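Every protein chain except one is present and positioned as in the full complex.
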Amino acid sequence: MQPFDDSPLARDGKVLILAYDHGLEHGPVDFEGLDGSEDPARTFEAATHPAVTSLAVQKGPAEAYYPSYEDDVDLLLKLNGTSNLWMGEPDSAVNCTVDYAHEIGASSVGFTVYGGSNNEIEMVEEFRDAQEAARHRDLPVVMWSYPRGQGLKNDTSPDTIAYAARQAHELGADVAKVKYPGSQAAMEHAVSMAGKTKVVMSGGSKTTDREFLSSVKSVIDAGGVGLAVGRNVWQREDPTHILDALEAVIFDETSVDEALDRAA
Amino acid sequence: MQPFDDSPLARDGKVLILAYDHGLEHGPVDFEGLDGSEDPARTFEAATHPAVTSLAVQKGPAEAYYPSYEDDVDLLLKLNGTSNLWMGEPDSAVNCTVDYAHEIGASSVGFTVYGGSNNEIEMVEEFRDAQEAARHRDLPVVMWSYPRGQGLKNDTSPDTIAYAARQAHELGADVAKVKYPGSQAAMEHAVSMAGKTKVVMSGGSKTTDREFLSSVKSVIDAGGVGLAVGRNVWQREDPTHILDALEAVIFDETSVDEALDRAA
Amino acid sequence: MQPFDDSPLARDGKVLILAYDHGLEHGPVDFEGLDGSEDPARTFEAATHPAVTSLAVQKGPAEAYYPSYEDDVDLLLKLNGTSNLWMGEPDSAVNCTVDYAHEIGASSVGFTVYGGSNNEIEMVEEFRDAQEAARHRDLPVVMWSYPRGQGLKNDTSPDTIAYAARQAHELGADVAKVKYPGSQAAMEHAVSMAGKTKVVMSGGSKTTDREFLSSVKSVIDAGGVGLAVGRNVWQREDPTHILDALEAVIFDETSVDEALDRAA
Amino acid sequence: MQPFDDSPLARDGKVLILAYDHGLEHGPVDFEGLDGSEDPARTFEAATHPAVTSLAVQKGPAEAYYPSYEDDVDLLLKLNGTSNLWMGEPDSAVNCTVDYAHEIGASSVGFTVYGGSNNEIEMVEEFRDAQEAARHRDLPVVMWSYPRGQGLKNDTSPDTIAYAARQAHELGADVAKVKYPGSQAAMEHAVSMAGKTKVVMSGGSKTTDREFLSSVKSVIDAGGVGLAVGRNVWQREDPTHILDALEAVIFDETSVDEALDRAA
Partner (left out) sequence: MQPFDDSPLARDGKVLILAYDHGLEHGPVDFEGLDGSEDPARTFEAATHPAVTSLAVQKGPAEAYYPSYEDDVDLLLKLNGTSNLWMGEPDSAVNCTVDYAHEIGASSVGFTVYGGSNNEIEMVEEFRDAQEAARHRDLPVVMWSYPRGQGLKNDTSPDTIAYAARQAHELGADVAKVKYPGSQAAMEHAVSMAGKTKVVMSGGSKTTDREFLSSVKSVIDAGGVGLAVGRNVWQREDPTHILDALEAVIFDETSVDEALDRAA
C-alpha cells in the first residue's frame, strides 16, 4: 500500500476522477442529451484537462482509445460493471482482470461493491481477489461503495453512506467513492468513518453549476479528497468551464463564487 | 488489440462472416430446406468464395473439416453455443477454450452474450476470460451481442440494438454482431454507439435476394463493416450467386441493382 | 484428432463397445437375471472376444480388473455417471479425470451429455474439459448423447435422435452413441446429421436375438459404424454366441439369418 | 491401486477401524454416557490395541494427538464431515485435503458419499478429487457409502446396502463402509456386488456384546473383511475387553461364544 499522496490517483492529495462507464451501466440513453457524447474519444479529450487526475472507463474504451492518450491521461480501469438490460438483485460482472488492466496501462483500478445486496458475499470475495492482485501490481484501488438491494430502502441516508465509507476502509480500498449524503456534516461523519481510506463523492445526475459545485465544496470542507464525476462534465457542450471550476474548488480550495467566476 | 484493418477478420476493412453453427443452435430442422446442407463440407466449400472473410463454426466441424480447407478458409471459432432442446433463461455453454481454438487453427473467435438474461453476469465473466485469452493469442473477438431474456420484450428495437452494440464495445469486442434494427438510421445509431468496435449485421432467416441485399446495403451505408450470414447463403442450391452479390454490395459498395445483375 | 480408422476405438472402421456401467447407473437390479453377472471379471472375460473393440466401464472396475486384461481388452473409460438412487433433473457426476483414465490404461473415453436437461450447460462445459484433455492424450471420445429432461417427452423420436447425433458432432465427439430411432431411414438421417462423427447404436434392454440383430443390421446398413451393447451380451449364460453373431453382422456384414446360423 | 493385503488398512486381509468422528458429526451428546470419552487421547490410547488396524478421526484430533501415537496407531484421516447443528439435504464438507492428510501422517483416508442425496453429484465429484489424489499418494480410500436423502425411505434395506456397496466399487473405493443390512444373506449379497472392493460393516449405536459380536461374525462369514466401530468401543469403561472379543471374531474367526469367553 503506497502512501496516498504518492499514488497515481492523487495530485496534491486531491482527486478528480472523470467517470465514463455510463455506456455500459445505463446504455445509450445517457448520451441522448448531447450528440457526440457517445464517442469515447471526446471524453478522453476532456480528461486531458489538468484538473482531471484519472479517467475511469471499462476495458473496451480503454483498449481502443487509451493508446492515443497515454501521455496525457491517467487510466483508472473499472473492473466490473453491468448493463441495465438486466434487472435482478444488484450484482456486477467482473469484466476485466487486474493483470490485463495493468497490461493495457491502467495506473489504478475501480470496483463496485453493493453492500447489502444478496450478492454482497460474492462481490466482496471478487473484490478481495482484485484488491490483492492490485497490491501486487502497485495499483491503487477505488471502491464504488454503493449499498443497494433487498434490505435497503434509502441508500443515500447519512447512516448508509457512513457505513459504505467504513466498509470500503475495512475491506482495503484506498479510496471510497460514495453518494453525497445530503449535508457537509453527514459527509464529515462518512469521512471520519473511513479511517485512512480517502473519500470522494460520486457525481450523480446533471444539475446546475452552483448546486453541483456547492456539494463538491462541502465534500472538500468535510475532509473528502474530491470527486468522481461523469455526466456533469461530459454531458456539457464544452466540459472545460466546469473542469476549470472544479479545479478551483478542489485543488485551490476557492469559494464556489470564485470558482464560477474563473470558469465563466 | 490489433488495428482492425490488419485483422484476419477483415479484408479492405470489410467483413463477410459465413456462419454455420445452426446444427447446434437450431438442430437438424434448419437443414430441412435443402438436402446436403447438413454436410459441413458443403459450407466449408462455399467459404472458399473470395467474398467470405471467415467461416464461423463450432469446435466439432472445425476439428473435422478445417484441416482440408486451411489454405482457403479463415476459421472463426464460435466458443459457446447451446442446443434448443433446452429452454430455460437464455444461456450458452462455453464448449471450446481459446487455447484449443488457437491450436486447431482459428484466426478469430466468436462469443455470444445475452445481455439482459439472468445469466448475463456469468456470461460476461466467461466472455472476459475468452477475450483476454484471445488478446494473448492475437485472435480478434466477435461478440454475438443479443439482448434476450426475462426483461426484454422486443429484442430488435433500435434502442436495444444500440445498447447491444455499446455493450460489445464496453466489454472489449473487436466486432459486434447485432440484429438488424429495422432501418438505416437505427443502424447508424448503433454504429455510432459502438465506438471503435466494428458492427456487422446478423443475417437472420432466409428471405428474397433484393430484400436481403437491401438490408446489407443499408448496413454498409450506415457505417457497418459487413455481415454475418448463414441460412441466406448455405440454404441455397448454389451459394455462389448470392456471395457474388454480397461481394459487390459489401466490398465494391455497388447498388443493390448492380449487385443483383452481377450475380445473375 | 486422429483419423477414425486408425483410432483404438475401431477395427476395420467398425465398433463394438461392450458396456458394463450398469452397476452404477441402475444398481444391483440389473444383475438379478443372471447370478454371477455382477462380477466384473466375467464381463472383462467376455470382452476378450475378438468382436469386442472396447469395454466401457467406470473407474472402479477399470482399476480393479483391467490390469489382468490389458493385453486382451481395450479399455474405454466412462468418465461420468450417476446412481439411480438419486432422481432429479438429469445430470451425471464426472467421477474420473482424463489424466487418470490415461494413467490406468484407457485407450478411449466416454462421456454422457443429456441435451435438453436443465443441466445441459454445465454438462457441455464438463464435456469440453474432458474432450480437450482427451485430445492432448490422443484418446478418442465417445459421447453418450441422450436428450433427456424437462422439455423432452419422447427422447427416441427420429428428430431427437438426429439432433443428438448432430450435437455430438458440433461439440467434437469422435463417436456419438445414440438410441435406436425406430427405423433404418431414421438412423440414416441421424448418421447424415453427424458429419464425420461416427454413430453407434445404444443397445438397450434385453430382447430376442433376431430382433436385436435386425436392429444392429439396420444401423450398419444406415451407415452407422456399430453398436454399444450391454445387457444383451452379459446377461446371457454364454455371451460367446451373440458376440459371434454380432461379429458377423457388424464386421462381415452378413445377413441376420447367416449371423444366427454362425452363432448357433 | 495397491493389492488390498499389502494395504496399511489391512492386517491379514482383515480390517478393524476404530472410528471417532462423533464429536463433529453428532456433537457432545455422544460423550454423555461416559465421562472422559470426549478426550481424544483416550480413544487414541484405545487404538493402540493390536486389534485396531486404523483409527478414523477428523483433521483436528489428528493434528493434535496423532504426533504422540504415530508409532502405535495407523491414522485414517476422514476427509469430510458435517455437524448436526445443520439439517438440510444430506451433504458433507470436505474439511481436509489429501495432501494435508498425507503431510500429517495419515496412512489411509475416508470419505462419505450420500448416494441418493440431491448433493450426490457434487459429493461424487469431490470424492473423485480425493480418490485420485489419494492414488498419487498411495493412500487407500474408504468410502462411508450411506445412501440418504429425499428419495430414500429406508436406507438400510438390503437392496439399498447392496447398491451402496456397488457404488463404492464403481467409483473406485478400496473399502466400502456400509450399514448392516439385517442378515448374513443380505451382507453376502452386498459383498458380491462390491467386486474387488472390500466391505466393512458400520458399527452403529451401542448394543449388547452378544448382539454386536453376532452381527460382526455374520459380516465375516458373509465375506466382509471387518468392521468400523465407534461407540460400541469407546463408550465402554474399558474398551479392551470388547477389542479382545472383536480380535477373536475378526482375525481369529472364532465363534461368538469363544470371543465372549476370551474377553471376559
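A few comments on the model shown:
Per-chain residue numbering starts at 1, and chain names A, B, C and D are given in the order in which the chains are listed.
Keep in mind that, in the parts below, contacts are C-beta pairs under 8 Å (C-beta built on N, C-alpha and C of every residue); 3 or more make two chains touch, one makes a residue touch a chain.
Quick caveat, the model's predicted, so the values are computed rather than measured.
The chain not shown here is touched by just one of D:23, D:172, D:195 or D:230, and that residue is D:23. Looking at D:4, D:31, D:127 or D:180, the residue that reaches the missing chain in the full complex is D:31. Of the listed residues A:147, A:203 or A:239, the one in contact with the hidden chain in the full complex is A:147. In the full complex, chain A contacts the hidden chain through residues 1, 115-118, 120-122, 124-125, 127-128, 131-132, 135, 147, 149, 151-152, 159-160, 162-163, 166-173, 189, 192-193, 195-197.
If you put the missing chain back, the residues of chain D touching it would be 21, 23-24, 27-29, 31, 38-40, 58-61, 63-65, 81-83, 85-88, 91-97, 100.
The rule we apply is simple: only the chains that are shown with their structure count from here on.
Centre-to-centre spacing of chain C and chain D amounts to 36 Å, using the average Cα coordinate of each chain.
Between chain B and chain D, the centres computed from C-alpha atoms are 58 Å apart. Across the assembly, chain D contributes no residue in contact with two or more other chains. Contacts between chains trace an open chain of neighbours here, each touching only the next in line. Touching pairs of chains, sorted by label, consist of A-B, B-C, C-D.
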